[in-house]
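One structure below.
Only a single protein chain was left out; the remaining protein chains are all shown in position.
What follows is chain A.
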Amino acid sequence: MARLGRVVLARLAGSVPVLLIVLVGVFLLLDSAGGDAVDAYLLSMGGGDAQMAAELRTRYGLDGSALSRLLFTLGQYARGDLGWSIALNRPIGPVIAERLPNTLWLMGSATALSFLLGSALGVLAGRRPGSLLDRVLSGGSLFLYSIPSFWLGLVLAVVFAVQLRWLPVSGIETIASGKAGLARAADIARHLVLPVAALGMIYLALFLRIMRSGMAEAWGQDFTLAARARGLPDWRITLNHAARNALLPLVTMLGLQSAAMLGGSVVIESVFAIPGFGRLAQEAVAGRDAPLLLAVILTSALMVVIANLLVDLAYGWLDPRVGSGAGHD
């Protein structure tokens, strides 16, 4: 257990330079875009005079140099403070705390859906590579992969929410419903069905195809041949021998996908009006709100680091060689 703790700490410490580079890069990018938060605010007001713009810039600390603003923000992070959002006019910490769970629910469910369903279908397809079932599944998943997620989201909403009215069109829960406990959880789950399906279906193909090719490869290898020679039933070889070995690259993909999902959720959150992280990032860019955008990036980057850490730990569990190798160094 102590070793595990050391690994986690070392990983987090190792990610600090990466985080710094990401933060500085994002800040410079946003700063080089034309216009600042006050321009965006004046537009939303439908105009204002020059003196008012100057007063606002002073009020929000935008009159300093880019370097001083960046150092100020990083200094805040060092003190454990996420700072103040210019566009929302609120402290950023609570905003993140409000939005993060929605995105985690969305991403977590979508990842679980695409991973579980994708690998299960991949096992089916990889059992008999080249069979009709294999071709139908591989072709179908590629078709899903080629669909833009916002379009899939809109189509799902039109069919299941507008035409059939089985599920709500948008939102994360029924507005001001007064529900609590299990009733509220069920309500949120109902709202998540369509966005999770839209986001998860797209990435399903990736998992399916990796699983399938891993399986196809395993069939030609000695250990499956040996298992077969020992007279093991077909399903046991498929699950315990071929599939377990094919799982490793899948888990690698899972870590990488956690970052891609975050990008995909920007679109899905807009289409389904879910107040999540992706939409927050988009609002931050549109409002030229550097402190908010940096906080979103910082949190997202931390999430990706943590996801990859979990993936590494899962490696050790799935493949004992990985864990023992690290132990000897």
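By definition in this document, a contact is a pair of C-beta atoms (placed from the backbone, for glycine too) under 8 Å apart; a residue touches a chain by one contact, two chains touch by 3 or more; residues count from 1.
The rule we apply is simple: contacts and distances are computed from a predicted model.
Hidden chain, UniProt protein name from the list "SMP-30/Gluconolactonase/LRE-like region domain-containing protein", "Cytochrome aa3 subunit 2", "TonB-dependent receptor" or "Peptide/nickel transport system substrate-binding protein": "Peptide/nickel transport system substrate-binding protein". Only one of A:F27, A:Y41 or A:Y315 touches the absent chain when the whole complex is considered: A:Y41. Among A:L74, A:L104, A:L117 or A:L154, only A:L154 touches the chain left out of the display. On the side of chain A, touch with the chain left out of the figure occurs at residues 33-37, 39-50, 52-53, 59, 87-90, 95, 98-99, 154, 157-158, 161-162, 165, 168-172, 175-176, 270-273, 275-276, 279-280, 285-288.
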